[in-house]
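A single protein chain has been omitted; all remaining protein chains appear in their positions.
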Amino acid sequence: MVNSADAVVSNTSMSGTSSLLFRVLKTIGSIAITMLGLLLVTFIIGRVMPIDPVISIVGERATKEVYDAAYLEMGLDKPVLVQFLYYLSDVLRGDFGISYLNGAPVAEDIRRVFPATLELATIGTLIGVIVGVPLGIVAAVKRDTWIDQVARVVALVGYSMPIFWLGLIGLLVFYGILGWVGGPGRVGIFYVDVVPSVTGMILIDSALDGQWDIFRDAISHIILPASILGYYSLAYISRMTRSFMLEQLNAEYITTARVKGLSEWAVVWRHAFGNIKVQLITVIALSYAGLLEGSVLTEIIFSWPGIGSYITTALLSADMNAVLGGTVVVGLVFVCLNVLSDLLYSFYDPRAK
Amino acid sequence: MTLLDVENLCVKFPTRSGVFDAVRGVSFSLGRERLGIVGESGSGKSLTGRAILRLIRHPGVVTANHISLEGENLLQLSERQMRKVRGQRISMVMQDPKFSLNPVMRVGEQIVEACLQHEKISRNAAKLKAIEMLEAVSIRDSERVFNAYPHEMSGGMGQRIMIAMMLIPNPQILIADEPTSALDVSVQTQVLGIMDKLVRERGMGLIFISHDLNLVSAFCDRVLIMYGGRVVETCQADKLYEAKHPYTQGLLNSMPRLDTPVKRLQVLKRDASWMDGDIASDSDASGKAIGRSV
Amino acid sequence: MNQENILQPHRTGLRSWLTADVPTSRAQARASAWYHGWLEFKTNRLALLGLCILIALVLIAIFAPLLSPHDPLAQQLSNRLQPLGSPGHILGTDSLGRDILSRMIYGSRITFYIVGLVVLIAPVAGLLVGTVAGYVGGWADTILMRITDIFLAFPRLVLALAFVAALGAGIENAVLAIALTAWPPYARIARAETLTIRSSDYISAVKLQGAGAFRIITRHIWPLCIASLIVRITLDMAGIILAAAGLGFLGLGARPPSPEWGAMIAEGRRFILDHWWVATMPGLAIFTVSLAFNLLGDGLRDLLDPKSHGK
Amino acid sequence: MSANSNRHTASNADPGSQSGNAIEIADLSVWFGHGADRVDAVKSASFVLPRGASFGLVGESGSGKSTILRALTGLVKSWQGTMLVNGETLGRKRGKDFYRQVQMVFQDPYASLHPRHSVDQVLSETLSLHKFGDINDRVEKLLTDVGLGPQYRFRYPHQLSGGQRQRVAIARALAPSPSILLLDEPTSALDVSVQAEILNLLTDLREEQNLTYLMVSHNLAVVGHLCEQIAVMQNGEIVEILPVEDMRQLKSSHHYTQHLLEASMGYKST
Partner (left out) sequence: QQVQAATPKDMLVIASRIDDITTFDPAQSFEFSGSDVIRNVYGRLVNFNPADLDAGYEPELADSWTVSEDGKTITFTISEGKKFHSGNPVTAEDVEFSLRRAVLLEKTPSFILTQFGFNKDNVEQTIKADGNTVSIVTDKKYATSFVLNCLTATIGAIVDKKTVMANEVDGDMGNEWLRTNSAGSGAYKVVSWKANESVTLQANEDFHLGAPAMKRVIVRHIQESATQRLLLTKGDIDIARNLNPEDIAGISDNGDLKIHDELRGRLMYLSFNQKHPILSKPKVVEAMKYLIDYQGMQDSFLKGQYTIHQNFLPATYLGAIDDKPYSLNIAKAKELLAEAGVGEFEIEAGVREAQERIEIAQTMQNNLAQVGITLKITVGTAKQILTRYRARELDMYVGAWGPDYPDPQTNAGTFAFNPDNSDEAKATGLLAYRNAWSPGALGEKTSLAVTEGDVDKRRQMYEEIQREFLQVAPFAIMFQKIEQAGMAKSVSNLVLGGAITAASYWPVTK
């Protein structure tokens, strides 16, 4: 009788396993739907742009015959739906067409530029997390003290000073004047093309190859742009951490933890922080995705051949295949990150099981 | 023998419209006995408990002439020393189990944590102790509960877990804030039995906060009746029905009783004079102020 | 609970009318609620500071012609890139010899225009989508949230460019484009909030009065979602201003010679090593505005958050 | 189960009321979720409430008491069985007409009022939803009916005590002048002194407006005070329906009821 309530509880937790399959299917379905929608929108954008895709390929001085031939070859005479299906089947085969801008297959370009961004964004996010989370926590614990205010201003500067400003000043100071870090580019000029590209990420490639000189050089090149991106995401991460923490620190279970005689450290980290992990994961995933979208200006300032400047350059020169290809890849990564953060969510939060 | 002696305890909260006195000069002493505190909602029962453990957070301010635990004034302890008192010497069962357990930590982990905090034993030993304790508060499926998360527990189980967690370091004093409100009547009996045993066999001091006058009069040795942040009356529990204070009488009369039906219930007529009475007003409270406890 | 002190001595004057424990009319109740909010807000020094900065900026924007020492558009090629503190140009001059201070003063108008419009559009759109998805649930939820995901997954610039390509360039369209890319996060927040609100008793209670979904969403759910949205918006403020500048790069933002702050930064970027103030001064202006919004936002959150009224 | 056989006793027990039944429930089952997640919260419950009656539902926590009320008001959609209100069979959808007859008061006064709406807003919105005229006068009358003066009219929930909030919730339920009031543990979140006020208020209202009450509570004393008949629930089923007199004399045929009654007589120190 007493334990009838307990029985109900165990009953619901048992049903968890069978619903797991359902959840996985549902997740896959929602990825598929989102990606389809994304492709549809990219396709529509490609059509909406007041730019003649044929001219982009054949050049503006092409004769009428050349133009018409290309027009037919691109299937532009077919109904829009058919064109979309063509587009869809191309994309599913990993074919994003040829970049008008550099003549290379877009997929190949993306294989080259995306790892560069991935490397930069990952280290940037790591920095943002390693600094931003403790900063947010300290700000919350010391709420309304000067520490909190300093943390706030530090974060806001990261947010509102244009990133190229920070980038250039950073370059001037740490590269130009102090010489602590490597200059723009991913590695020094001597090392260009030395390590075989396996993952496309120089840090990993050089480590795999045992080229520790190059590895060090690559580190010295990546550290500044990554710190600047890290600073940017730090701003967001620390603010969100602070507000999550404040909510937890007012919770009743924190008092319980104190009643047990736990130290402040244990109360804050083991208890309060344990409860915001889940929310933080979402925030970090979002900010990581934002960095993966490429921070155009940072990439430009640091001559970092990443996907952000790739898409932007393509946009500026109306290279729609490249734009759409880049968009689809960024979108896919984004959706995957989203799913991943959901998975981590259910891993970390017992209530989500 | 007196375990705890509280004199002129005040808790204040600054608000926009001036300072709000939540507890106004409460004094009592606790021996190895069961002391009940009753009173209406908001009368300062829980705050009194928390203030003893110095758990009132900024901007709340606690003052008292002294809160002495076996002669040692808790108000003068450093935060570090205070942590040694909490849990080990004075423990408190929080009012709302739903919010008082960490939702992302396994129940067992939370109990073990409390145990390890004050006792240098191995993790395994702590686990055994924890399971034993869970069984003591009549949780049948203790292994499963040990590995469960709080949200998988019903309100009543949560309350028992809370009690187990607070009893495991063997405190000298237990403050139990409405520990049985979510319990089925039969489980309630068992849980009260455990506390009763600890008081009688180990000489623990128990502060038992409750709404339920019937329960308090049946279970406790002495009862404090609080109203508006003050203790308006203290009496022997079995003499509760003879209490003289109009507020206490009012409370008793306003309860519907299964055995003696009435057409209309008596309603408490609050009297402004109950707010201040024979007890010293807070203006002359000379206790040491703690700017910010915890 | 404390007893209600009904028999409070009657005081006179506006203040006592505002602080009356027992308002006698709807208007008084509302005014009193605002006044109490103000009193509480006032205790938050930093929020007050943010408000003051913003008011000052609004005043600067309004009285720009009176305040600016020069015509913000007047060029003087022979007098370009003057440093800080040069006579007549406290903040120096830009590449075409225009007074930076005057341009910043006039630029505040455009900044407020952009910020105002985006704030009017993006959170409202996000609120609408998020609350409908959260409240209605089921298919509507799935569809709306997938759409939100799609927009969220899109690189902002691409989306904005496509949008402007469809509508034509110009600051209004640029603002619309920013709004279009900014709403999805708001929608997510609003949805999460709605999910917790929709199962609460007070929503059940209005349902029991036969209220329709529209009424419940607009009258009952929206007011509660606003607090968390405000925090998010104020955090995004700098991003919004800078995004407008970013669109300027693509030729979608303010038209030259308009002294839009972001555009000024973009212009000054060429000289950053030798003439750092050209880009830095408008950068500081953006920083100030976003700091002000941020401080204000934190204050408003405390004020609007129903949890802070717990007792 | 004895529930079905007790059905007629229930309607016979109230000879003084007008003809017809306010609520008739037969074979009501309610469940949540589906597949492996399915929880059967109520299993073929049946009972009848004559007009003007006051009926109590008691039982252990999680036994489905609230769920019955929620199914009746249409807040829970997954149910099976027959429900009749004032002689009319209920479908899946409830119109405004239904809500003019049946209203509900929730357990937690802290959760049942919108934190940003003043008392005035709450009441006048309800009134305007039901297309009443002279809203101003009605709001004042409702407030006086539940024993709150007009001075509370423009307050926000956080300016009210729990008991006052519960009065507002009752006023809201009374606004459409319903004939049936469903009460889900209306006093369990309040302390005894306030509980007494609310219970008295409910008694008075019932007398004045000839209301029918269906009340859920886990406190037998409260139910005993307000109701003439009670149904005891355990694990989704109604195990017994008995008049309140029998309950007072601890006369019950079901062992769970017996246990419940005994335990509620209070703690006996061992």
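Letters A, B, C and D name the chains as they come in the text, with residue numbers starting at 1 for each one.
Just so it is clear, contacts are C-beta pairs under 8 Å (C-beta built on N, C-alpha and C of every residue); 3 or more make two chains touch, one makes a residue touch a chain.
Because the structure is predicted, anything quoted here is derived from the model rather than measured.
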Among the chains present, which touch the one that was left out? A, C
Of A:Val91, A:Ile237, A:Ile254 or A:Ile301, the residue that touches the missing chain is A:Ile301
For the chain that's not shown, point to the residue among A:Met35, A:Leu101 or A:Ala139 touching it. A:Leu101
Of the listed residues C:Arg103, C:Arg191 or C:His275, which contacts the missing chain in the full complex? C:His275
Considering the whole complex, which of A:Phe96, A:Tyr159 or A:Tyr175 touches the chain not shown? A:Tyr175
Taking the full complex into account, what residues of chain C touch the chain not shown? 73, 75, 77-78, 80-81, 95-97, 169, 248-252, 255-257, 267, 270-275
Missing-chain contacts mapped onto chain A: 50-52, 58-63, 66, 99-104, 109, 112-113, 168, 171-172, 175-176, 179, 183-185, 188-190, 192-193, 300-303, 305, 309-310, 313, 315-318
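The criterion applied here is as follows: only the chains that are shown with their structure count from here on.
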Counting only Cα atoms for the centres, state how far chain A is from chain B in Å. 50
Please work out the Cα centroid separation of chain A and chain C, and write it as a whole number of Å. 25
Can you tell me which residues of chain A touch two or more of the remaining chains? 1, 5, 8
Find every residue in chain B that makes contact with two or more other chains and list them. 40-42, 154, 156, 184, 186
The residues of chain D that touch chain C in their complex are 73, 75, 94-96, 99, 103-104, 106-108, 111-118, 120, 125-126, 129-130, 149, 151-156, 158, 161-162, 164, 169, 172, 175-176
In the complex of these two chains, what residues of chain C are touching chain D? 1, 4, 6, 21-26, 28-29, 32-33, 200-202, 204-211, 215, 219-220, 223-224, 306, 309-311
Under the stated contact criterion, what part of chain D meets chain B in this complex? 60-62, 161-162, 190-197, 199-200, 203, 220-222, 224-225, 247-248, 259-261, 263-270
